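Removed: one protein chain of the complex. Kept in place: all other protein chains.
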Amino acid sequence: MKEVIHTPVKALEEEEYHINMGPQHPSTHGVLRLVVSLQGEIVKSLKPHCGYIHRGIEKMCEKDTYPQIIHLTDRMDYLSAHINNHGVCLLVEDALQIEVPERVKYIRTIIDELTRIQSHQLWWACFGMDLGGLTCFFYGLRDREKILDIFEESCGSRLLHSYYTPGGLMWDIHPNFQKSVKDFIKYFRKKIKDYDRLLSGNIIFMERTKNVGHLSKEDAISYGITGPSGRASGFSCDIRKHHPYGVYDKADFREILFTEGDTYHRYIARMDEMHESMKIIEQLIDNIPAGDFSAKMKAVIKLPAGEYYQRVETARGEMGIYCISDGNKTPYRIKFRSPNFSNLGVLDHLSRGFKIADLVAIGASLDFVIPDIDR
Amino acid sequence: MASFIYDFSLLTKPIHEALYHWLPPVWALIAEMTLIGLIFLLFYAVVGLFLVYAERKVCAFMQNRVGPNRVGPYGIFQTIADFIKLLMKELIMIKNSDKLLFNIAPFIVIIASFMAIAAIPFAKGLHAIDFDIGILYVIAVSSLGVVGVLLAGWSSNNKYSLIGAMRSGAQIVSYELSVGLSLITIVILAGTMQFSAIVEGQANGWFIFKGHIPAFIAFVLFLISSTAETNRGPFDLAEAESELTAGYHTEYSGIKFAFFFLAEYMNMFIVASIAATVFLGGWMPFHVSSWTGFNNIMDYIPPFVWYFGKTAFVIFLMMWFKWTFPRLRIDQLLTLEWKYLLPINLVNILVMAFIVLMGWHF
Amino acid sequence: MDQDKLKERITALVPEAEFEENKQFLTAFIPAGKLHTAAQNLKEAEDTAFDYLFCQTGVDMTKYLMVVYHLNSTKHGHSVVLKVKADDRVNPAIDTVCDIWRTAEFLEREIYDLLGIHFNNHPDMRRIFLDENWKGHPLRKDYKDEVNIVEL
Amino acid sequence: MKEADFLDNATLETFKHTGGNVLLTTIDDVIDWGRSNSVWPLTFATSCCGIEMMAAGASRHDFARFGIEVYRASPRQSDLIVVAGTIVNKMAPVLKRLYDQMSEPKYVIAMGACAVSGGPFYYNCYHVVRGVDHVIPVDVYIPGCPPRPEALLYGVMQLQRKIKLATIADVKRIQK
Partner (left out) sequence: MNNFFKYFAEIYTGVKSLLIGMGVTGKYFFSPGQIVTQQYPENRKTLKMYDRFKGEVIMPHDANNQHRCTGCGICENNCPNGSIEIISMRIETPEGKKQRIIDKHIYHLSMCTFCSLCVKTCPSNALAFGQEFEHAVFDRAKLTKILNQPGSTILKGIEE
């Protein structure tokens, strides 16, 4: 007698439904491509495909002198352009053991914090827009223009400044700098209340973000999630606290730490960081010492042969610069440890089991800047 | 009564009688229908263009900017420019799409909204057709639009469109209930489903005031659920731009897209006029009983001013919602309907029925 | 744990480890074969607890290829740098550490893409930035591309 | 803005046509007026210039005044693609495809140094397209790194001038 073989009927099984988010998609904030496999509206798994803006900056840096590298780090994470440049400058200064004037340190720290605020403002604007609250976009960018004005007054451009150079600054700050910064803080303290009223307290917003995309502390460390996203999970990773640079050791500020690690707390962490940044600026703005705006530098900067590592805290997390020098005026190998690249790795882990709408919220709460992922 | 000076049946009746006098009844009917159709087409275009412009200006002012202001004075010709452009834009045929359904879907959407307009009274004697069951008709017709949306999403052969269409289907099917129930609350109060009778019933006070709290609750519920039914923010899941690029009409271009675009605004206009008619007294002026002088002054304001004023107010509320709130998620959308709106609605009907039974309303 | 103690600890774990002097962090060369066990031990042992891989870099040293691991302990706050050589330039291969630190999954794909170092047991060893059919690995020092590169 | 105030008038002359019958030119005028005043851009940004494009759409500079705030996420419904940012080799086919998906008439603005010529990534770089005009035809080039929002608005006005020169006959020829 022949054995009857039972084969499961395939016809009724559900097929996997793949959709392709990006490279051109409003909520991927650039040219990231996410291949999402869905079951109904629920994300089963997700594969990020990057490289749609891979420009080979690390390779280009091998041909550039150190002052020239500044203009490339600007264009990696363009929303923390100043902070990226700060990292390169610190790397060169530490390697050459140059003591930069106190004035430079103060100015750099203030401008770094302004950069952080404007980055978070833009993030808030886009976060609101991704959740469908289109007006947030306009309020965030409206207030961001005030900071861009301050930058333009002193640095000469709005977004990419190349204002820091190894050893100091391109030129001194504008005489109006202190006044306009103080005006801005007064203005923004008022406006940030609108942010809370419009979005943070909104019932729809809370329903959409609370308990969505939970990330535990262990996972945050293992995935290397830094910045506000990591700190929302309880991973104390603030480089400004742990390895202070600039004059962060002289400023009194709080490292924002939460333990919940969901989308809502990633949001709150960034909102609180804006308050902390304003606090730091307020402490420093009146105490900028007089002095030179740059240390004496040689015309051609050559780093002694060796290895250097420099960490700075950008608006999105820990930015590391690993540089191997062979004594020439160009680096032998330079590697940028970009925070977004590590943060991208966790997206699959976070969004599994949630809906597409949640995927958009989670992605927005991790605050990607795609050119920083691809470099 | 002074309001008779604005009785449009004095104008429409002679035309009607003249037509029937000069033409055989069939031709007279056809001529009447053509006339009304043309008038509505014109009205439709004007209202659509105006609403698009109004939306852009309203959102601009909410966002601290000025909005369109370079095309004509204050940018009033902006939407006309948009319309001319969309008219002349290439129509793309999608490969592997269902050609017939793909082409027919925008027409279904626009015809559904077109049909609903017919039953709405703009002023005394100024409506196309006065059904006995006007409210039922409007509810039935306005939910036809979802067929077009579903067909559009399905026939485009695009995954985003399909998800958008499915969302839209789930959304409209469930919110239809709330819309119906909140209107029924007023039907209980008015005792009729005929629009003209409902408006007449509000001559000495709008239903939103007459019906105490239940009428107000019904108004709010109607606002929420009709916003959802027109697929507008915060319920614009079907075209959620940040998730599904453009939802069910992703693949449409040119004038077919313009149909979807216009239909959204027309649907908004229709639900706003239903809200204005049923809750806010339609073309009926604002009357306070016993203040005869005040009432007489109010009567001199033409009824269509009242009507459009009230409609504009409701439309403004809906725009205000859209430009303030973040979008809901699909499960929250359904939770809102089945856990909150529907139970409240049912209780509300009971309360209203009780009030009417006891004769506590004004 | 200070540098000397760490040094002892690593020597006990991997006797072949060679240490470099005068560096910012304690730097140790680990033979490729022992990397995975050493890394696992360093992460899981209570006294070292290197749970945070904050940078992983591939370097082309012309004679050999090298992968540099920057490790940090969030608990104790100490750091160490591990270096692993891949001598074979044609088919270099190193064990993956992405089962130990999840962040390595993408970083290793990047190194594979730009330097061509293959990571054994990696779940998804594909190019991450460049197209699958891209020829060569751009960050290698001998990379030549007459079509795409315009030299200044 | 008057025509004399624009800086790049010489090139525009080469686009200009002469003659045409009265009826056709009137229709042309109406259609071109519609098209030039309703340029809906595609939400497409690759890098830094995209942020300035967003800033141009925001309250301070307000794209909406020109009637072009209707950012469409679907290429089918948009008329203009502002290439804001670097286009790399991997992205180039995608960009071409996006351009092909747009319905006629369609326009392209190359915004920023990267899109105009490759900009900072022209030399020593292995993965960047040196100018987006190698991939799709560009109507207006806006240099700057990134150009400020006013520069983008100026570029859009230049594009509007160019659109106003088109005739129906032209478009038909292109479609063939």
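By letter and in written order, the chains are A, B, C and D; residue numbering begins at 1 in each of them.
The rule is short, and it goes like this: a contact is a pair of C-beta atoms (placed from the backbone, for glycine too) under 8 Å apart; a residue touches a chain by one contact, two chains touch by 3 or more.
Because the structure is a prediction, the values reported are computed rather than measured.
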Missing chain: touched chains present in the view: A, B, D
Residue among D:50, D:67, D:85 or D:120 that touches the chain left out of view: D:120
Residue touching the undisplayed chain, where the options are A:160, A:251 or A:312: A:160
Identified contact with the non-displayed chain, of A:83, A:198, A:237 or A:278: A:198
Missing-chain contacts mapped onto subunit A: 64, 67-68, 70-72, 74-75, 135, 142, 145, 149, 152-157, 160, 162, 165, 170-171, 174, 194, 197-199, 201-204, 206, 299
Footprint left on subunit B by the chain that the document does not show: 58, 61-66, 69, 320-321, 323-325, 340
Subunit D residues touching the omitted chain (full complex): 1, 5-8, 11-12, 15, 59-62, 65, 113, 116-123, 131, 133, 138-145, 147-151, 153-155, 157-158, 162
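FYI, only the chains that are shown with their structure count from here on.
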Chain pair, C-D or A-B, that carries the greater number of C-beta contacts: A-B
Maximum centroid distance from subunit C, chain identifier (CA atoms): B
Centre distance in Å when subunit A and subunit B are each reduced to the mean of their C-alpha atoms: 45
Whole-Å separation of chain centres (CA-atom averages), subunit B against subunit D: 37
Numbers and ranges of subunit D residues touching at least 2 other chains: 58-59, 73, 90, 123-127
Touching two or more other chains - residue numbers and ranges from subunit A: 25-26, 51, 54, 56, 59, 63, 138-139, 142
Pairwise chain contacts under the document criterion: A-B, A-C, A-D, B-D, C-D
Residue numbers on subunit D that touch subunit A, as the complex places them: 42-48, 50-52, 54-55, 58-60, 73, 75, 85-86, 88, 90-91, 94, 98, 120-121, 123-128, 145-146, 148
In the complex with subunit C, residue positions of subunit D that touch it: 89-90, 122-127, 130
Subunit A - residues contacting subunit D, complex: 23-26, 30-31, 51-56, 59-60, 63-64, 71-72, 75, 78-79, 122, 125, 137-139, 141-142, 144-145, 148, 158-160, 370-371
